[in-house]
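Missing here is one protein chain; the remaining ones are kept as they sit in the complex.
Chain lettering (A, B and C) follows the sequence in which the chains are written, and residue indices restart at 1 in each chain.
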Amino acid sequence: MVDLSSTATARPKSITMSTSTEKSSEHLHIERLVETKLPGSPIYAFLLTPVRIVGASKGHVVARLPLSENHMNSMGSIHGSVTATIIDWMGGMAISSWDLRTKSGVSVDIHVTYQSGAKTGDEIEIEGIAERVGGSLAFTNINIFKVEDGKRGRVVVTGTHTKFVKGSEPQKAA
Amino acid sequence: MVDLSSTATARPKSITMSTSTEKSSEHLHIERLVETKLPGSPIYAFLLTPVRIVGASKGHVVARLPLSENHMNSMGSIHGSVTATIIDWMGGMAISSWDLRTKSGVSVDIHVTYQSGAKTGDEIEIEGIAERVGGSLAFTNINIFKVEDGKRGRVVVTGTHTKFVKGSEPQKAA
Amino acid sequence: MVDLSSTATARPKSITMSTSTEKSSEHLHIERLVETKLPGSPIYAFLLTPVRIVGASKGHVVARLPLSENHMNSMGSIHGSVTATIIDWMGGMAISSWDLRTKSGVSVDIHVTYQSGAKTGDEIEIEGIAERVGGSLAFTNINIFKVEDGKRGRVVVTGTHTKFVKGSEPQKAA
Partner (left out) sequence: MVDLSSTATARPKSITMSTSTEKSSEHLHIERLVETKLPGSPIYAFLLTPVRIVGASKGHVVARLPLSENHMNSMGSIHGSVTATIIDWMGGMAISSWDLRTKSGVSVDIHVTYQSGAKTGDEIEIEGIAERVGGSLAFTNINIFKVEDGKRGRVVVTGTHTKFVKGSEPQKAA
């Protein structure tokens, strides 16, 4: 049998654990973006106001969101438009965590696959992975899980979000 | 040269024109769904309240929506989450126009490609085409155009929305 | 009722009909690409050798392909990999028809939805529409239909193909 232990997993990158009480620079950067940018976007403000950043490292962001009536469809499950919105938002955050940029360009395409539901009162965990951030294009994968027993549980939705990022790079100091 | 005039275009189906003032049964059905269902879905109510059905036939719905601040991103252009929401909604409407069903099942996947922007004060035209509505799956294409000089102008977004429709068929009368 | 006759359809663009026996410059250009480029690509040569260009105008190409055993899956229907290959190829052709460029850049993403099947002996019609060809990105829609009674029949597959086209523009004469 081939020994798979030599097969390093390239993705998803794991969040750097900290034994101290300090947050990573990416974590602080994403929290700042949530504070300063969410209120200026009506749809994000409407749906994402209670989002909480759980951790972040280069190209990797994890957040949690408690679900309320605003997130539901007429059947009482998380609305497909809500998860699409989350994938839109988290793709930008994952890119911003790459190099602490504040802008993340414009969307090229978003793809969402719907796997299971979640209800009011549930909490979801949202994971964004920027797999590649180039000079023109950035590619991200986003997964949404239900939180079960305090931990990441079943997949609710997976998606991809590709952005055109030219011009959104962080400015070099003079 | 091959004569292309024999190549009937299967899609998009054209809206049946009416020289009278009467609306089609599909048109009335979709208007009723907008009236009765939008208010029960917080995200649809937030974004789609001013939507107006322009016309409908079997598997084909056309609507218009004036854009306001609620639809914008932080750069002052139509928000990617808003167009994703429109594609989610219109996929269901196109399926409902197929056979006047009131439910249209659950989403399997949504794909959106972003081609150009639109601003506050612009009006967009949304076209939904249900290409196939089977016993298990229904496939739809949705196009969003900017209205220019009162007519359909440049493409803003195109998308697809596939739904699992088993159990959403109209009930047969007893 | 709103008069829909004022709603010009922006897409798909119709193939310019010719009453003469002459082919359009786009038609000749795409035929030349098929002749010169298909043989250099093993997978295109394997699957697309018998393809025939039916017509072309700016941003719009129509082709037909008779299906043989090479196109089938183990269940005797057109293989999902074959239709994905066709969408890959036709996206490039639609972009090339935009301004008679010979290159069409590199793929960003391809999305395919599978609606119905086709068998050995059937002929399919492939329609490519370049909706927007910009300096960086080009967006295309591709539809595959079964030919029935010599005409475009039911949809087999629809897809999108987005390419990064920077540097593929036609060279200006010196």
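Operating definition for what follows: a residue touches a chain if its C-beta (ideal position, glycine included) is under 8 Å from a C-beta of that chain, and two chains touch if they have at least 3 such contacts.
All figures in this text were calculated on a predicted structure; none of them were measured in a lab.
Taking every chain of the complex into account, the absent chain touches A, B, C. Within the set A:S41, A:S77, A:N143 or A:S168, the residue that contacts the chain not displayed is A:N143. Touching the missing chain, out of C:A63, C:V108, C:I124 or C:L137, is residue C:V108.
One chain is missing from the display, and on chain C it is touched by residues 37, 40-44, 46-47, 69-75, 79-82, 84-85, 88-89, 106-114. In the full complex, the hidden chain is touched by chain A at residues 1-12, 14-15, 17-18, 20-23, 27, 54-55, 62, 111, 113, 115-116, 125, 131-132, 139, 141, 143, 145, 150-155, 158, 160, 162.
Taking the whole complex into account, chain B touches the unshown chain at residues 108-109, 111, 136-137, 160, 162, 164, 166.
Note that in this section only the chains that are shown with their structure count from here on.
Distance between chain A and chain B, defined via averaged C-alpha coordinates, is recorded as 28 Å. Centroids built from CA atoms put chain C at 25 Å from chain B.
Listed for chain B are residues 111, 113, each touching two or more other chains.
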